[in-house]
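For this view, one protein chain was removed and the others were kept in their places.
Here the chain labels run A, B and C in written order, and each chain numbers its own residues starting at 1.
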Amino acid sequence: MRFFSDNTASACPQILAALAAANHGLARAYGDDEWTMRLDEAFSSFFGTQVRAFAVATGTAANSLSLATLSPPYGAIFAHTEAHIACDECGAPGFFTGGAQLALLEGAHGRLQPDVVAAALAAHPRHLHSVQPAALSLTQATELGTVYRVPELTSLCESAHHGGLKVHMDGARFANAVAFLDCHPGDLSWRAGVDVLSFGATKNGALAAEAVVFFDLSLVRDFELRRKRAGHLLSKSRYVAAQLLAYLEAGLWERNAQRTNTLAQQIGRAAGARLLHPVEANEVFLNLGTAGKASLRNSGFEFYDWGAETSGEARFVVSWDQPEEDVPALCGAVSRL
Amino acid sequence: MRFFSDNTASACPQILAALAAANHGLARAYGDDEWTMRLDEAFSSFFGTQVRAFAVATGTAANSLSLATLSPPYGAIFAHTEAHIACDECGAPGFFTGGAQLALLEGAHGRLQPDVVAAALAAHPRHLHSVQPAALSLTQATELGTVYRVPELTSLCESAHHGGLKVHMDGARFANAVAFLDCHPGDLSWRAGVDVLSFGATKNGALAAEAVVFFDLSLVRDFELRRKRAGHLLSKSRYVAAQLLAYLEAGLWERNAQRTNTLAQQIGRAAGARLLHPVEANEVFLNLGTAGKASLRNSGFEFYDWGAETSGEARFVVSWDQPEEDVPALCGAVSRL
Amino acid sequence: MRFFSDNTASACPQILAALAAANHGLARAYGDDEWTMRLDEAFSSFFGTQVRAFAVATGTAANSLSLATLSPPYGAIFAHTEAHIACDECGAPGFFTGGAQLALLEGAHGRLQPDVVAAALAAHPRHLHSVQPAALSLTQATELGTVYRVPELTSLCESAHHGGLKVHMDGARFANAVAFLDCHPGDLSWRAGVDVLSFGATKNGALAAEAVVFFDLSLVRDFELRRKRAGHLLSKSRYVAAQLLAYLEAGLWERNAQRTNTLAQQIGRAAGARLLHPVEANEVFLNLGTAGKASLRNSGFEFYDWGAETSGEARFVVSWDQPEEDVPALCGAVSRL
Partner (left out) sequence: MRFFSDNTASACPQILAALAAANHGLARAYGDDEWTMRLDEAFSSFFGTQVRAFAVATGTAANSLSLATLSPPYGAIFAHTEAHIACDECGAPGFFTGGAQLALLEGAHGRLQPDVVAAALAAHPRHLHSVQPAALSLTQATELGTVYRVPELTSLCESAHHGGLKVHMDGARFANAVAFLDCHPGDLSWRAGVDVLSFGATKNGALAAEAVVFFDLSLVRDFELRRKRAGHLLSKSRYVAAQLLAYLEAGLWERNAQRTNTLAQQIGRAAGARLLHPVEANEVFLNLGTAGKASLRNSGFEFYDWGAETSGEARFVVSWDQPEEDVPALCGAVSRL
């Protein structure tokens, strides 16, 4: 029973059906096709405001291209120490920005505290000898499976804007956050002050499709050139656009996120005191001890060590196509530890 | 009737079928799945030698990541003035290498002449004030629809290696070149001296799949880290690997290339003296005059101006799924000009 | 007798005296000293308009930092094929800009023709697949020892601005150009449309001092951060500023440029038909034949081969401290060939 990652999931049947539906005849390349040309409208409708939306194939591309439009090479990008951009992208932000520096901040349960960010921004030097605060990157849902509430987000964005920074949101699991809070997608993005969003679909049911959504439209031209230059403008764009359209318009984003959130919460409840972080999305972090981890593995559960192999901590991620029976099995096994 | 580009084509039914076949159950992410793990073997078999092969989604990624493994930031990359890396990738080689400089050479019909390359390499300074010759990038089939013969290729690679350069081949239309020469894929790559090949599949029937094939295995680790860092390691890698496996193993590469080559040659023959370059792949370049271009457009043919709008030159590309009847229609229209 | 380069010269006694005069007591570091704080005023007075001027130690730094403020990573920088930035800086513009691409144009005697530039800019694609025209870099005096006249410069700058480009001038030998035309420094810079100037002093008598002069003041903040980040902000800035102040205020720039121009013209006149380019600064290019080169070397003259060793062409540069007697000796030797 595989709880490694939502990247191990297959693609939704509706996504494959959308590919098949797009697979007829000759279409203009590089985004001038009818599918891609509908993205702006579809995302504007989804977010309840005028946006520009661009498809890419990976989350690292979405994040790094976004950040490169926000930070000069001498910029500082503020983020949580656990952020994907800091830990899991092989230094991509440094590559795409031409060497911007990450300024990493601690925060319980993967969340940056507004006062911590405000203090860090206030303390950061602005003289010529220092990198210049340029962007705040927030992850929603966070890397530890928690979700920022609207007032927190708003406060974080205000601090950033007050300090002259732009705000990027890594929304690889944005749908899970919206589903958890049962709010409008605009509430977690532009209304809170987000300037550009990496909107994930791959983990939550697409094959390979992420959108970069600009609420600050002035950044678009720079983005488009950077995307092409980075090899992230797909020639047969219709196939990635068709995934995103299906994901939004067939409501896959919500249905899948609700299911994985719900299942993850079941695991969280079963875990009792072993639970390390509140379960607010589709990830569950448990302190199992090394014996507990071994025991679960012997029982056929696959999951990641969190931190060192010897740490006793483990991460379980529920995928949109997780077999239903995996979850009670895991709950039972954890309870019995 | 659309002759803009082979990027306007749909994907082969077999490619979509391969996606559907891969679309079951949970698979390891980031290339540790069973499809991706078969790529090395499939490409080694295809090329008749031990290779390492890596999937990416775009040709620009394949080319630029390849070049970044071959050239230091202070390198010079020799290529034809018409090369895709020079004209059509928004400066991607400069981005991926950290600022390497292109050294562009002329050559009739899109082909670099071995003696021109040899002379350019001999003349290029090696002192500290100059960028250092690092790589030769050849396009096969070329941007003007022609194909290097084996002895030419061998001679070009020998010059490059003699000068301490590595050889990259942009094989966005590699299948067309192999089909045209009716040779073994190894003859146009490692046997001739190519170190790393961008092996295209997208234009010739895939949805979004290119392979970077390393004949020089020492470059692989550097490549893998650069690929991840550039956002070109797909999380659900099975879907891009499955395309490449189908493309190779079902013989799509050959069948599609033969068809488009044949149709393009029909157009070339019909064009008579208007033909600008020999038709050796699936592209046809014609001197139509501005009136001729207008006339064809009025008749419903879509194609690119080649060079300035006022130049009278035009490019026609046959796609793998080009409706059969488009070609005699075009032949007739061109003949009647 | 050394005619290799004006970089082989010593520093003017007045420059060393200025260093000695600045060498007392504790001064604020990194440009907050009294010498550096006078640069803006001194250069504004020199150019007859409000400028910001910054000291760096090398011409490559001045050129590349200037260009990095003018071109995004996806920019195209237009320049002459012989430009120092293209041939003699080991790819520095690519490094400083994050991978901008040079678009090199031919032109007789090292000069870009206004109509050639206008045509190149008009023809350059602006779509996403191409690097975007960003800057025109002109060299004054040129690499072949010639000088743009004011109307040429004005026309070149107009074309650039019309196309949305900014204009950089590599003025490593700017003083020689002003001396040759006997005009106001403003005529060859801001009045003609130059946005940023690399103002050289090292070749013409300083020890190690160049100024980056901004006529477009909006670029200054970006420049200052890039300069620091590139290690080109000197901690004890007073010493580089003191050189520039002496160079301007003691009239060294003019006196030295006039002398070297005059001596170079003597050589040019003696060379007769061997002269390859008009002598308008302190460089002389001669076609000596390989035998002629060997003969001069046997007579104790040192100079660079221009192009290949076998080409028969040679470059002679007169330094500000060239012994007076070297020149008639060279004139005689050349005449006797």
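Observations, loosely collected:
The working rule: contacts are C-beta pairs under 8 Å (C-beta built on N, C-alpha and C of every residue); 3 or more make two chains touch, one makes a residue touch a chain.
The structure presented is a predicted model; accordingly, all values stated were derived computationally and were not measured.
Partners of the chain left out, restricted to shown chains and counted across the full complex, are A, B, C.
Considering the full assembly, C:319 is the residue among C:101, C:189, C:256 or C:319 that touches the omitted chain.
Only one of B:225, B:275 or B:337 touches the absent chain when the whole complex is considered: B:225.
Within the complete assembly, C:225 is the residue of C:141, C:156 or C:225 that touches the hidden chain. Touch with the chain omitted from the figure is made, among C:60, C:132, C:159 or C:176, by C:60. Along subunit B, the points of touch with the absent chain fall at residues 30, 72-74, 98-99, 128-129, 132, 222, 224-226, 228-229, 233.
Although one chain is not displayed, subunit C still touches it through residues 2, 4-5, 7-11, 13, 16, 19-20, 23-30, 56-65, 89-92, 95, 202-203, 207-208, 225, 228-236, 239-240, 319, 321-322.
Annotation for subunit A: contacts to the undisplayed chain at residues 73-76, 87-91, 93-95, 97-102, 123, 128-131, 308.
One rule holds in what follows: only the chains that are shown with their structure count from here on.
Taking each chain's centre as the mean of its C-alpha atoms, the one that lies farthest from the centre of subunit C is A. Among all pairs of chains, A-B has the largest number of C-beta pairs in contact.
Inter-chain spacing, taken between the CA centroids of subunit A and subunit B, is 33 Å. Inter-chain centre distance (subunit B to subunit C, centres taken as mean C-alpha positions): 41 Å.
Along subunit A, residues 30, 225, 228-229, 233 each make contact with two or more other chains.
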